[in-house]
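Only one protein chain is missing from this complex, and each of the others stays in its spot.
For chain A:
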Amino acid sequence: MADVPQPLTKPAGATGRGGSAVLAALTSRAVIAPIAAVVVFLVLWELLVWANGWPDYVMASPSDLPPAYAQYWELFLIMGWQTLWRTVVGLVVAVIFGVLVGMVMGFSRVMRDALYPLLVGFNAIPKATVVPIVALLFVGQHDFNTVLIAFMISFFPIAVSVSIGLSTLEPEYRDILRSLGASQATIFWKIALPKTLPEFFGALKVAVTLAFIGTNLMEIVSPHGRGLGALFDSGKTNSNYPLMFAVLIALAFLGIVLYYVVVALEKIFAGWAERSPG
């Protein structure tokens, strides 16, 4: 239905050169450089802790982490999964809601004028203050609460980007299609939607990180919580500093994974918008 842009890379060519292409990709600068950066970062961290002679309860060092993971790996898997699915669900709801609101604001000037101040005001409220309210409002509904916060914190950039993408559509497109008798729906699927994709993915990258923060806020704050946030909280209660740091790293890892999933989707659906540098 939707005029989804075709990926620029031809699938036929990619499958033909299967193995060697994967090898080439893995040894490419794009992969080696970030890995090297991570290694350098870990070494510096270790050196810093070692040079200052900091004990565990001040600052854990990278070498403390593997034992922490080894001891609690089962918890990490369970909690990590909980955090992940709730973030993703919150994000999916944010995408649906954000796109709908963005469409309404993008197509109707009246709605844009009406909704914009409301949205900005809502976005300006620090979500840390909303967390306890939501936790009290729906006591015990832990999954629901977490998804709700992840959604609330992340839909704003999506709504704004979609509305801007739609309202800045050149009038010529509309005139050309309408003069041929195309319906509003056709104009949306063929032009407005694909044209908005680059802005949409830009916003989605921001939203992913935000949704993640939302999930963790809720997990840490609410009693008997679940997910990595709760694991962090229990580490804090037991003064288990290596565990706390291990959770932070796990969170960072999940964040990176989600982010790159979005980047991959962007490459597939909006790769045409990429300008080659130089």
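Following the convention adopted for this analysis, a residue touches a chain if its C-beta (ideal position, glycine included) is under 8 Å from a C-beta of that chain, and two chains touch if they have at least 3 such contacts; residues count from 1.
One rule holds for everything that comes next: contacts and distances are computed from a predicted model.
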Hidden subunit of the complex - UniProt protein name among "Succinate dehydrogenase iron-sulfur subunit", "Aspartyl/glutamyl-tRNA(Asn/Gln) amidotransferase subunit B", "NitT/TauT family transport system ATP-binding protein" or "Acetolactate synthase": "NitT/TauT family transport system ATP-binding protein"
Touching residue (missing chain; options A:79, A:159 or A:191): A:191
Omitted-chain contact residue, chosen from A:59, A:111 or A:177: A:177
Interface with the undisplayed chain - residues on chain A: 5, 170, 172-173, 175-182, 186, 190-191, 194-195, 270, 272-273, 275
